[in-house]
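Written below as structure tokens is the structure these notes are about.
Missing here: one protein chain of the complex. Every other protein chain is in place.
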Amino acid sequence: MTKFLEVNNLSVGFPTPDGLVKAANNVSYSVDLGETLAIVGESGSGKSVSNLAVMGLHNPINTQISGSAVLNLPTGPVDVITADTEVVRRLRGKVMSMIFQDPMSALHPYYSVGDQIAEAWSLYNEGSKKDGLKRAQQMLDLVGIPAADKRVNEFPHQFSGGMRQRVMIAMALVNNPSLLIADEPTTALDVTVQAQILSLLKDLQKEFNMAIILITHDLGVVAQVADRVSVMYGGQVVESATADQTFYKSIQPYTIGLLDSIPRVDITGSHRLRSIPGQPPSLINLPAGCAFAPRCSFASEVTDNKCRVVEPELVEKRADHFARCHISAEQLLDISASRAGK
Amino acid sequence: MKIEKGEKMLKYISKRLAYTLFLILLVSITVFFIFDLLPVDPARLICSKQCTPQIVEANRHKLGLDVPVLEQWWRFIQGLFAGRTYGDGDIAFTCPAPAFGYSYPRHECVTTMIGKAFPVTLSLALGAFALWISVGVSLGILAARKKGKFADRASSVFVLVGTSLPTFITGILVVLFIVLQFNIVNPLELGDWANPFTDPFGWLKAFFFPCATLALSYAATYTRFTRSNVIETSSEDYIRTARAKGLSEKVILRKHTLRAALAPIATIAGLDFAGLLGGAIITEGIFGLNGLGKMSITAVLETYDLPVIVATTLIASTFLVVMNLIVDILYAFLDPRVRQS
Partner (left out) sequence: MSENILEVTNLTKYFNSASGGIFNRKKGVVKAVDGVTIKVRRGETVGLVGESGCGKTTVGRTVIKLYEPTNGQIIFDDQDITNLKRREMKSIRSKMQMIFQDPFASLNPRHTVGTIIEASFTIHGVKPVGGTKKAVGELLERVGLNPEHLNRFPHEFSGGQRQRIGIARALALTPKLIVADEPVSALDVSIQAQVINLLDDLQKELGLSYLFVAHDLSVVQHISDRVLVMYLGKVMEEAKTSELFLSPRHPYTKALLSAVPIPDPQLERKRERILLQGDLPSPMNPPPGCVFHTRCWKVQDKCRVEVPQIIQIAPNHSLACHFPEPAK
């Protein structure tokens, strides 16, 4: 079964005087209409870089991109990595849209909110400026901005952070795209506003039957909205599974380590957090073998020091559950189970 | 709602205008005081070979220097509105309002002098302005778009040359190696005034080289400034958003990048232009142009002609202060964040 977006072996590299930065390394993931895929990772994991490549937003001059990212459109499949830049540009805003982390700086300060939304609309629709503004007002209403008829003429600085993100969402969805990529959309927002925005995205997804890729570092957000999860580390996907599988039956030491190290509001009482030692790897000098091995508490248990020598492949270890690790699924499942029971 | 905004703006403008007026008055008083402190006695200067204390005293009275400074200033202010009579008896004459004074060394009403000198300075300023904006800004945009490539590197050479060469060197080089070598213009005709509307070619002959000389260092600075502004704006998040919307690079540059990058440049350009309206002393000197610059430097260094000094200083500062106000309002139109809450 082909999904709406299928990313296969996508690699993104930036040549620098110090060497090639392998920001994304053979990354594969997919998402279908009506589905939410969460891509989780810390800084330097490659989660943003991969999706910028899907949108064709990298500077072609100093970026090396290979692999494929196929949009299975009703008119036929399009590989945005190899397609002509003009073709990809005409997909942006129409078939796929992206919203970014900081709504403060993501809107042009000199144009009104209505003008900016109308601009997005008029790119792909015939109509006058008045029509565009009317559509902009409709969208502002849809995303829950009160007094949309007045606020459509206001400027970004006159909106709060949460409202600005709603404006971004309105602008991204004005042409009914099939795919929305949201790059840390709520990281810069207060937690009560975050809840509103995530709820809004879920509602809009149902209404437009969109595929949503949510990029985040917050596992709580993942648990709240994701159908499937891809965990990234060191520029690679290290685990890919359903949300439940990821949280309860993870078979990847990094994911397990991450889940162990985060405090939760619903578990009180002092217990020591099990932190992951060390630091995320440098993307120029990735360690030989598994990128996570230097920090992995299980690497020593693998025979022949395999984790430090051989790079593990992303393999389907259980039904629709992929992991990149030399350790057997059974061994890791035991650990997961004892954790979940705690 | 709109009426409210208009009201607020009007209030702001009138407040600023009042402040501006006050500033100009302050400048004028200061000039009078500074002149009074100068060790030179203009009464003696306009005295010919046969100088007696009585003649000097009479001169002093003629020049109006025998009254306290503040009264001198007050008379000047009155003259601005009502015209002023100089001298007494049958050698008396009146300069009509606005009377900036009377220049004894030149035997002319200062206002008339300004009337002749200002068009020259204005031509110089406008011509240079047009040149440096068109060249500087376009070059800056080009350099930013082709960052790191040949065009960018060539423009940085231009910037280096333009900002290192002071106007007096550029001017002399232009006269020596271009004008005289190629005999493009008769050097004796170089500073002659020609009305641009009736004799455009003559005007061009007189003003092209001076404008180009003056424009060079400004163009270089504006190239550098534009380039860095465009580069910085291009890396802003909202440009990435515009790209994500599907806009073409051309549209992004025109509507998004330049709109934001050029706004601060517009305001600085206004101030630079206003600065030139008071006279470009060096350029006018080298090319023999009889503008306000020449007028003022002559009055300060040669003739100690107080009325001329006061007039030119006042005019120069008025232009600057008014332009300041215009630029502030202009910026409010360009950048909505500055406007209202």
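For reference, chains read A and B in written order, and residue numbers begin at 1 within each chain.
In the analysis below, a residue touches a chain if its C-beta (ideal position, glycine included) is under 8 Å from a C-beta of that chain, and two chains touch if they have at least 3 such contacts.
Only a predicted model underlies this, so the values are computations on that prediction, with no experimental measurement involved.
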{"item": "Listed residues A:39, A:54, A:163 or A:299, member touching the removed chain", "value": "A:163"}
{"item": "Absent-chain contact - pick from A:138, A:153 or A:196", "value": "A:196"}
{"item": "Of A:84, A:126 or A:266, the one touching the omitted chain in the full complex", "value": "A:266"}
{"item": "Residue of A:59, A:75 or A:279 touching the missing chain in the full complex", "value": "A:279"}
{"item": "Of A:132, A:257, A:289 or A:312, the residue in touch with the unshown chain", "value": "A:257"}
{"item": "Absent chain, residues of chain A that touch it", "value": "42-43, 146, 160-163, 190-196, 198-199, 217-224, 226, 243-244, 247, 257-259, 261-266, 268-270, 272-277, 279-280"}
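FYI, only the chains that are shown with their structure count from here on.
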{"item": "Whole-Å separation of chain centres (CA-atom averages), chain A against chain B", "value": "56"}
{"item": "Residues of chain B defined as touching chain A within the complex", "value": "236-238, 240-248, 255-256, 259-260, 263, 334-337, 341"}
{"item": "Residues of chain A defined as touching chain B within the complex", "value": "55, 57, 89-94, 97-98, 100, 102, 105-112, 119-120, 123-124, 155, 157-158, 168, 171-172"}
